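Here the complex is missing a single protein chain, while all its other protein chains stay put.
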Amino acid sequence: MALPDYTALALKDLKTYLDEGVLVVLIDRAKHKNTFNGNIADELQEVFELADRDHRVRVVILSAEHTAAAYCSGADISGGWSALWDKDDQQEGGLAHRDGGGKVTLTIYNCRKITIAAVNGHAVGFRSLVTFIAGVGMTALQLPFDLRFVWAGAKLTFPFIRRGIVPEAASSYLLPRLIGQSRASSLFLTGGTFSPNSPQIQSLYHDILPTREEVFPKALALAKELAVHAAPKSVTYTKGLIQHPGDNIEENHLLDSRAIKILASGKDAAEGARSFFERRPPRWQDTSEDKEEWYPWWKRVDVRHRRSKL
Amino acid sequence: MALPDYTALALKDLKTYLDEGVLVVLIDRAKHKNTFNGNIADELQEVFELADRDHRVRVVILSAEHTAAAYCSGADISGGWSALWDKDDQQEGGLAHRDGGGKVTLTIYNCRKITIAAVNGHAVGFRSLVTFIAGVGMTALQLPFDLRFVWAGAKLTFPFIRRGIVPEAASSYLLPRLIGQSRASSLFLTGGTFSPNSPQIQSLYHDILPTREEVFPKALALAKELAVHAAPKSVTYTKGLIQHPGDNIEENHLLDSRAIKILASGKDAAEGARSFFERRPPRWQDTSEDKEEWYPWWKRVDVRHRRSKL
Partner (left out) sequence: MALPDYTALALKDLKTYLDEGVLVVLIDRAKHKNTFNGNIADELQEVFELADRDHRVRVVILSAEHTAAAYCSGADISGGWSALWDKDDQQEGGLAHRDGGGKVTLTIYNCRKITIAAVNGHAVGFRSLVTFIAGVGMTALQLPFDLRFVWAGAKLTFPFIRRGIVPEAASSYLLPRLIGQSRASSLFLTGGTFSPNSPQIQSLYHDILPTREEVFPKALALAKELAVHAAPKSVTYTKGLIQHPGDNIEENHLLDSRAIKILASGKDAAEGARSFFERRPPRWQDTSEDKEEWYPWWKRVDVRHRRSKL
């Protein structure tokens, strides 16, 4: 594909740029308190799909201006719930509905690069303008990422049962796997507001920083280091193994044996050892985007209406 | 169904009453150190089944007198293990046996309301009367609940391997899911006694209180708040999604999309947003008990002998 110029993409609600192998994606709706709407959902999918296929992108960071009212203050429901819904879906009837946050979640979760959420503000809704309600800032914009950094003062909430709906964006799949069902139930079934250092939620975060200003630079520093040191194909296979392990330990042994065989027969395993011993940065040659017979080893489920089998 | 008067139920080992949408269930066998027996197992199933079907009940709390010797000191095996077993089951042979604690676990886990265990005393057995042995106070009376509150001084143990049996009451299913297999193995395979603040067990608890007296009131306060603010049908669907997620993230996206579509097309989603903006308590209309085509979306397994397929 033609490689995109990320600073020149026609985006309304996001700012993007490439920095030493790291694609930086910033939510750019501060004047709307970084609410989530149909357009930002589309743009996030577009950007993460580009990143997935672009070999120059090793890591993707999502963040926001640390001076904005929030990292994301949730979905804009000033037009009612259904204003957020896909028009075509609605015409096809009840079974066709696909949650917009969930589409974003799937795109980010399936991205073959390392993904980092740098949560440098609240992830709650505001009543001050009667158009904001929380949720998606905790779900699609945090849970499908590989790593999460957060400001210690952030207010975090999964408010769904207090608004008459359910946890969206595949969060009921992700949260119990990420931090266990005990903590997930505490968060989902109280709908309470938690700080990152609360025992209920802290295991969700790779790092918790004292000020809003520190969150993005700290995440970016790790991202840049990984952009150099993490072998792209290793990342892709490792994410595949985490997300799609064997059904039992023996099957997993067969899967990771095969992954090791493929990788150790390539150039990067030798380069990984050599660069380690020579105390120099590695020069990787394999990429995440190479087509090959074996990967992905699981069957992708098509969620489009009339192709899924719910 | 005719709505029960919970203060007038014919119960021998439990005390029950309804308090602002919260069904309070108190273990009332202090003179027997709150041991577990066949009768209390039956009564717990009866009460949680009533709660499941009664739209007035939004939350169920299980607790005990904080002055009792224990929250629950385990099964009374003074008559031998088999005295705890169902007579009919035994006549049908080995495959017919159904663990009594497990029947209680299933009833509580499948209850569509929010369930809270307020563990205001030890969950260990006592040797002082040679009739008590620990276990079920940690398993059926804690693990199937959505939230657990506990006294920081409680002694907690899963003693099964030290008694020649195995973890009962589906605890080998629940504990690893709730807190991860590393912690679950520490608890099950040492059979040791732990305090709530021990790293091995603390993630089991929503809140840990310094005194026995504080546990029930703190749990009740949250229960009453949730009885008002948590939409009943949202609770039921959310519990369903936590307990029965999709087999993969795409399938979960289909499930939660459908749940959101159903709920957002109802009255409570609009009321959830409106009451939030109007800073007033919501007035929910949908209930957990409504029959509908879609829920439950999973297949319930019949565990009765000759109907199950073990």
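Order of writing sets the labels: A and B. Residues in every chain begin at 1.
Rule of thumb we're sticking to: contacts are C-beta pairs under 8 Å (C-beta built on N, C-alpha and C of every residue); 3 or more make two chains touch, one makes a residue touch a chain.
What you see is a predicted model; the values in this text were computed from it and never measured.
Touching the absent chain in the whole complex: find that residue among A:14, A:147, A:187 or A:215.
A:147
Give the residue, chosen from B:16, B:34, B:73 or B:186, that touches the chain omitted from the document.
Among B:16, B:34, B:73 or B:186, only B:186 touches the chain that is not shown.
Pick from B:11, B:114 or B:169: which residue touches the chain that isn't shown?
B:169
Spell out, residue by residue, where the missing chain touches subunit B.
Within subunit B, the residues that touch the unshown chain are 77, 80-82, 94-95, 97-99, 102-103, 105-106, 109, 125, 127, 130, 133, 160-174, 176, 180-186, 188-191, 199-200, 203, 243-244, 298, 300-303, 308, 310.
In the full complex, which residues of subunit A touch the absent chain?
114, 146-148, 177-180, 202-206, 222, 226, 229-231, 233-235, 237-239, 241-242, 245-246, 248-266, 268-273, 276-277, 279, 282, 284, 286
In this text, only the chains that are shown with their structure count from here on.
Through what angle, to the nearest 5 degrees, does subunit A rotate to match subunit B on its C-alpha atoms?
120
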